[in-house]
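A single protein chain has been omitted; all remaining protein chains appear in their positions.
What follows is chain A.
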Amino acid sequence: MARKATPLFLARRSYRRHRLMDAARLLPILGVVLIFLPGLWHPADAGRAETASALIYFFGTWAVLIGLAGALARGLAPALDAEDEAEGSVPATRGEA
């Protein structure tokens, strides 16, 4: 009942939630790109000492991914509670009924 009283608010919130879901789906793809990037830029000129910087790069990337996942998790936790709205592909059939 309360939902129907504030349609604008609902639309906004569920819109935002759907974009958060998109972000959650894209995050692992970003992760794959970032993790395999060094494989591309390492040319075969052996002998240069750059393990330390590679180490910093990997752990930095890792920490950023965890941070992003944490931020998305905060935003997505309510989506799991409101299960009906959680599936972006099915336009809210129950809301119209």
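Simple rule for what comes next: a contact is a pair of C-beta atoms (placed from the backbone, for glycine too) under 8 Å apart; a residue touches a chain by one contact, two chains touch by 3 or more; residues count from 1.
Operating definition for what follows: contacts and distances are computed from a predicted model.
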Record lookup, UniProt, unshown chain, options "Cytochrome c oxidase subunit 2", "RagB/SusD family nutrient uptake outer membrane protein", "histidine kinase" or "Beta-ketoacyl-[acyl-carrier-protein] synthase family protein" -> protein name "histidine kinase"
Omitted-chain footprint on chain A covers residues 21, 24-25, 27-29, 31-32, 35-36, 38-40, 42, 44, 46-47, 49-52, 54-56, 58-59, 62-63, 65-70, 72-73, 76-77, 80-81, 84, 86-87, 90, 93, 97
